[in-house]
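Other chains dropped; remaining ones untouched in position.
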Amino acid sequence: MFRLADLAARVGAELLGDGEVRITHADTIQDATEGAICFLANSKYRHYLPTTGASAVILRREDAAQAQVAGLISDNPYLTYARVASLLYPVADMAGGVHASAVVDPDARIDPSAWVGPCAVIGKNVELQAGVRVGPGCVVEDASVIGENSRLVANVTICSGTVIGKRVLIHPGAVIGSDGFGNANDRGAWVKVPQIGIVRVGDDVEIGANTTVDRGALRDTVIGEGVRLDNQIQIAHNVQIGAHTAIAGCAGIAGSTSIGKYCTLGGGVGISGHLEIGDNVHFSGQSLVTRSFKEPGYYSGNLPAVPNSDWRKTIARIRRLESVMQRLSALEKQVMNQNTDNDAAEQD
Amino acid sequence: MFRLADLAARVGAELLGDGEVRITHADTIQDATEGAICFLANSKYRHYLPTTGASAVILRREDAAQAQVAGLISDNPYLTYARVASLLYPVADMAGGVHASAVVDPDARIDPSAWVGPCAVIGKNVELQAGVRVGPGCVVEDASVIGENSRLVANVTICSGTVIGKRVLIHPGAVIGSDGFGNANDRGAWVKVPQIGIVRVGDDVEIGANTTVDRGALRDTVIGEGVRLDNQIQIAHNVQIGAHTAIAGCAGIAGSTSIGKYCTLGGGVGISGHLEIGDNVHFSGQSLVTRSFKEPGYYSGNLPAVPNSDWRKTIARIRRLESVMQRLSALEKQVMNQNTDNDAAEQD
């Protein structure tokens, strides 16, 4: 439980109203009850503000007049909420140690403050730095390094030689450092190309459930600091992702493509291989990216769903475009001839 | 082995021909041999009916005359087949108990009839109800509840606080309750927003291999009763899926979208966040859904593949649409002027 005034001080927000209000939990503006703090970031929810049951609301200065309860004033209410919620719901401390059922290679270096959970497996020459948490069922293969205070939640696989930064959070089922898709063709049959690079993950990265990041073919696959990868994403070998780029679920980046800093990729975006995407580039969901985009900006290439009957007509029209163009050309010729005839007639 | 007459009685179908026929297994209509029962649901396969080697066929009344073997008559042969196959291939009974290699927190409540397999990990305050089966390598984190007769096949991860209903079946590699993709932006860098909701999965749900369902940000992510999720699906935080909706592989639903009852989503469908999809809405494969559809119906927005040379022309034509429209407008003006000239001429 926090006094609202204390929260204001801790997160650097301006107090609105009674600082003695007690905050016990967070909730949505529409569902909140006594003891809750909520936030108003999206104007779509502003109509809930006069009647919210929350004890406090985090909001912009221009909305403050409509608040019937105490609050925190912020230029960025969602960010302030993130900080408040981190205070209300701190990540639990955990004593270091290795669970009796875990299997740790004698040549691994485990900091005494690191925790290795049940049925986790730690390979040869692995280094787990201070405060690292390796959850149940995780496998960390030989020679990987997990930086300070990073956490593998459960059933995560870190393949050999991977280097993970500090404060990295990796969700269940993610696989980091699997072999890239490298195949040479020998008269039709595929011959595996050994994948000898590694994956380097920067500090403060978060990687979602069942996301996969392949190791480099020769040099390394690199995930920059502060990058956010959602669930079910595929990052192929040699990809470089710049700092603070965020990628939504089900996206796929093919081999050797580099993506800049501060980019955002919507869900299901696919990017071809060997491309160069600049900083501050944004792709909307399900876009297919087949060429480099080095300039900052917003890019799309997807057709939104409509009722089937409309869609069938749209496809039919697209198929008839060739005949439309031919008819248009024929008509242009005809009208031009007519004009010539008319001009000739006028000169008669 | 079943007498056909017994199967008829057990599944509530009408017997066609000899009820003494012995059924030992199921097979496809084209491959079936003696002892097999097959079904005819899709008219595409009707030409196999006169010559099938099966001992019995499940079929519609209107097809019965063409059957050369015994059968079961049903309005819904595929449904009747599902029931027959469940009798022929019952799920094996399994004695309750905890494998010696499993790690179970002393504060977990495990029903004596529940089974916990090798190398599974059960956290603090977890409740496994009667008949639950937690397969090898599964991790069930703290405070989760798994309802009666539900089964986690293998290497499934259930994150903390998840509530799973009865008779739920979850396939290998699925992750339920991972953190949602909640990030506030602080001058370019992302700040994690704690995800404090949970996932609630209704009764009789089936969740496919490597599918991921994120926990709610504040309130809960809800999978309604009887829902079917195929493999490789991503369900983001706060999504609500209504009862008996079926979603095919590789689909992705972004945060806070609600989907009604009895919907179907084809493979690879992507739905944006914060939308409302009504009951009985159907999206064809790879559709991108960017707005709410509250009315029942069929919706699409995908372009089927064609030979590359045709496709290149289609793209070129789409790119030339602007010039087509300009040429058309110019021509309209010209023809209109001609008409005016002609009219003027006629009045001369």
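Here the chain labels run A and B in written order, and each chain numbers its own residues starting at 1.
Assume contacts are C-beta pairs under 8 Å (C-beta built on N, C-alpha and C of every residue); 3 or more make two chains touch, one makes a residue touch a chain.
Fair warning: this is a prediction, and the values are worked out from it, not measured in the lab.
In this structure file the full complex is assembled from 3 copies of one chain, 2 of which are shown.
In the analysis below, only the chains that are shown with their structure count from here on.
Centre-to-centre separation of chain A and chain B, using mean CA positions: 24 Å. Considering their complex, residues 26-28, 31, 76, 78-79, 81-83, 85-86, 88-89, 99, 101, 117-119, 135-137, 153-155, 169, 171-173, 204, 206, 208-210, 226, 228, 230-232, 244, 246, 248-250, 262, 267-268, 285-286, 302-308, 311-312, 315, 318-319, 321-322, 324-325, 328, 331-332, 335, 338-339, 342 of chain A touch chain B. Within the complex, the chain B residues that touch chain A are 101, 103, 119, 121, 137, 139, 141, 155, 157, 159, 173, 175, 178-179, 181-186, 188-194, 196, 210, 212, 214, 218-219, 232, 234, 236, 250, 252, 254, 268, 270, 272, 283-284, 287-291, 293, 297-303, 313-314, 317-318, 320-321, 324, 327-328, 331, 334-335, 338, 341.
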